[in-house]
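All protein chains of the complex are present and in place, except for one that has been dropped.
Chains here go by letter, A and B, matching the order in which they are written, and residues are numbered from 1 within each.
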Amino acid sequence: MIGSTINAIEAENISYIYPDGTTGFRDVSLKIGEGERVAIIGANGSGKSSLLMVLSGLLKPKTGYVRIYGIEPNKKNVETIRRMVGVVFQDPDDFLFNPTVRDELMYAPLQLSWSTEEIEKAVKEYSEIFNLHEILHKPPFRLSGGEKKKVEIASVMIAKPKILFLDEPTANIDGKAKRKIMELLNDFNGTLVLTSHELEVARKLCGKAIVMSMDRKIMAEGDIGLLDDEGLLEDAGVL
Amino acid sequence: MIDARIKLLGTFLLIVLAVSTFDPMKVGVIFVSSLILAAFSRIGIKKVLKRIWLFTLFSFIIVLPLTLSFRVEDLLYVLLFTLRVATSLIAIQVLILSTPFNDIVYAMRGLKFPKGFVSTLWLAYRYIILMFTELMRVMLARESRRMTKGSHMDLWRKGGESLGLFFIRTFERAERVQLAMRARGEKVVAIKGSFTRLDKIYILFMAAVTLWWMAI
Partner (left out) sequence: MHIPDGFLDLSIAAIFYLMTMSVVGFSLLKMSKQKFNGALIGIVAAAIFAVQMLNWPIPGGTSAHFVGGALAGILLGPYAGCLAMTLVLVIQGLVFADGGLTALGANIWNMAVVNVFVGYYIYRALERTNKSVAAFAAGWLGITMAAIFTGMEVGLSSSFKYSLTTAVTVMGTWHGILGIIEGIITTSVVTYIASMRPDLLEGRAETAPGKMAYAAITVMIVLSPLFAYTAELVGYSEPLENVAEMLGAEEHPIYEGLLPDYTVPGLDPYIGTIISAVTGVAIVMGIGYGMRRYA
């Protein structure tokens, strides 16, 4: 993609096959420039989620390579990569495991050995931004879906990643919480890559779009205006 | 398709015959019979061998040091031991490759295995893939939050915590499934009824193999 000098993500001819043998996606090559906001659009089972996991360096592609700021993720550089990358999973229940919301927020900073003051400051800041004061000492699994999502995103953003990956950030979240999450993501100033099957979310948050086909390949990519092409979206099984 | 009840019993019989003797001829008879079954079951010998060679080699290597005695009977033992293992593996692979697991479950019910056991077995089998993908998501999410390399000990402990989360979710899912089962009911079909001609040929084959095994 044109318009940016530095590539945050570069993928060459990647494919992914699940351990049980089913194909995640295949033959994907793409470049995402620093600061770009990209929506990956596709029907259920089109490989969006596995593409996101591979691009973020969590899953190793079966063919080809992924580079994050020029570095190919491997066992040795895991610290470098994880400091640049934040991943928000679709189901917060997969993601949240600490006894309280406060512990969730502190989880990454503690690993990064921030000082106590720095951690306190960050927890305060992010619980203000995400409006988590009242639930700070509650166990995450007792929260509502929208609250869980906010906690999840806050726990990722607190570590200040340069690239934020989000898998269906607004799935199963309604009304007010959804608007709040969209607002917060809009304020993020870094590279943003998200998957969604909600076109509205993609249009509001992203400048570019990648459309995945039912045979798990890239069908089209370009500016977000791509999503106005109803014929294309019908072929992709989104509409 | 051969009745899964007979196949289950036939496979068991073949393996019993194979592992109850060290007579080269007898083991050889069962080995050849298993290969014949593989060839006639549309699976093909090649596919079966591809699945068994690694474990056969493993078993061979385990007993290989016994040949250091340089005695003929020890060498013979090592070869026969490996052949017995290989024969049993072929027999079970033929069963597995030619019989969907639900048929095996129905066959068990047909063979009067306890109902609670069979229906729970069927349920467990159906949920394996789902539970595995769920486990992978939990582990992957946890991995995404790892900022430092950490020691082995760290990995085991944190991995264990992820498993803890996974098991909590397992219990919660079980509660939902139990409710759904109560709402919908569940029944495991049992294979019943008479044998087809193919079944009878299979039984005849097994009887012939057994007689041959006993005769030599």
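Heads up, the rule we're going with is that a residue touches a chain if its C-beta (ideal position, glycine included) is under 8 Å from a C-beta of that chain, and two chains touch if they have at least 3 such contacts.
Note that the structure is predicted; figures quoted are calculated from it, not measured.
Touching the missing chain, out of B:Ile2, B:Leu89 or B:Ala141, is residue B:Leu89.
Interface note for the absent chain: among B:Ser41, B:Ser98, B:Thr148 or B:Thr170, the touching residue is B:Thr170. Residue B:Ile104 is the one among B:Ile104, B:Ala141 or B:Ile191 that touches the chain missing from this view. Looking at B:Ser41, B:Ser98 or B:Ser119, the residue that reaches the missing chain in the full complex is B:Ser119.
Within the complete assembly, residues 97, 99, 139, 141 of chain A touch the chain that is not shown.
In the full complex, the hidden chain is touched by chain B at residues 11-12, 15-16, 18-23, 51, 55, 59, 63, 65-66, 68-69, 73-74, 77, 81, 84-85, 87-89, 92-93, 95-96, 101, 104, 114, 116-117, 119-128, 130-132, 134-135, 139, 152-153, 155-161, 163-168, 170-171, 173-175, 177-178, 181.
Going forward, only the chains that are shown with their structure count from here on.
Distance between chain A and chain B, defined via averaged C-alpha coordinates, is recorded as 40 Å. Those residues of chain A that touch chain B in the shared complex are 19-20, 53, 56, 58-59, 78-79, 82-83, 87, 89, 91, 93-95, 97, 107-108, 111-112, 155, 159.
Listing the residues of chain B that touch chain A in their complex gives 129, 132, 134, 136-138, 140-149, 161-162, 165, 169.
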